[in-house]
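Of the protein chains in this complex, one is absent; all others appear in place.
Right after this comes subunit A.
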Amino acid sequence: MNSISVRALLVRGMLAGLAAGALALLVAYFLGESRVDAAIALEEAHSHHHDGGEELVSRTVQSTAGLATGVLVFGVAIGGIAALVFCYALGRIGRFGPRATAALIAGAALLTVYVVPFLKYPANPPAVGNPDTIGPRTALFFLMVALSVLLAVAAVILGKRLAPRLGNWNATITASAGYVLVIGLAYAFLPSYNEVGKDFPASLLWEFRLSTLAVQATLWVTFGLLFGHLTDRLLVPRTGTVTTGSSGANRPATAAR
C-alpha cells in the first residue's frame, strides 16, 4: 500500500513538473529569448573571433528545441525530487493536508533553490561572464544551492524542536531568523564575481535577470498548485466513501485541509 503510493506520488510529481515546465517554457520563450538574442548581438558586435558561421547548433534550434529540452527536463527532474520530498514531509511537518504540503514545499523550494542563491550569484546573459572563471563560478553556485537547501532543512528541524516550548508561530520565526542569519554570513564571506562589461546595458541585464526569476516562479508556483491538486485527489477520500460528516461539501473541512 505504502510503496504503491510512493510510486503514484512520484509519477504525479514528474507529470506536474512536466506541465509546470511547459508553462515556464512559454515564459522563457516570450520573456527571455528576446533578451538572450539582444545579449548575443552585443557579444558578436564586440568580438569577431566567433568562428565564422560554423555553429554546432543554430540559434533557431537553441531558442526553440534546445530551450524546450532544457526547461522540460528541468521541470520533470525537480518535479520528481519535490515529489520525493513530499513523500517524506507529508504528515511530518505539521497538520497540513496534501495541498498545503505541496504548496509549502514548492514555495520553500523556489526560495531556497533559486531565489537565495540568485541573490548572491545571479543569472547572467550571454556576453556576461569570463570563461576563465566558469569553474569556480559553477562550484560556488552549486555550493550556494546546497548550503541553502541544507540550512532550510536544518531550520525546519530546529523549528520542530522549538515548537513545544515557543509555540508554532514563534518557533517558525526563530528558525527562519537563524536561516537568514547564516545565509547572510555566507553572502558576506563567499567570493563574488562581477564580470559585467562596462558597456553592457544595465537595463538589459536587469530585464534578463527578472525574466529568469519569472521562469522559476512560474515553474514552482504551477508545480505546487498542480501537484497539490493531484495528490489531494489521490490521498483525500472523496464524498462517495465518506458520507456527510467530513465530505468535501463541508466548508470548514475543506478550509482545514
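The working rule: a contact is a pair of C-beta atoms (placed from the backbone, for glycine too) under 8 Å apart; a residue touches a chain by one contact, two chains touch by 3 or more; residues count from 1.
One rule holds in what follows: contacts and distances are computed from a predicted model.
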**Prompt:** For the chain that is missing from this picture, which UniProt protein name fits: "ABC-2 type transport system ATP-binding protein", "Glycolate oxidase", "Ethanolamine ammonia-lyase small subunit" or "CbtB-domain containing protein"?
**Reply:** "CbtB-domain containing protein"
**Which of A:Leu18, A:Ala38 or A:Leu235 contacts the chain that the document leaves out** = A:Leu235
**Item:** Contacting the left-out chain in the complete assembly, out of A:Gly80, A:Gly178 or A:Pro201
**Value:** A:Gly80
**Prompt:** Of A:Leu10, A:Ala154 or A:Val221, which sits in contact with the chain we cannot see?
**Reply:** A:Leu10
**Request:** State which residues belonging to subunit A touch the missing partner chain.
**Result:** 2-3, 5-7, 10, 28, 32-33, 36, 55-57, 61-63, 66-71, 73-74, 76-78, 80-81, 84, 87-88, 90-92, 95, 97-98, 114, 117-118, 121-126, 129, 131, 134-135, 137-139, 141-142, 211-212, 215-216, 235, 237, 245-246, 250, 252-253, 255-257
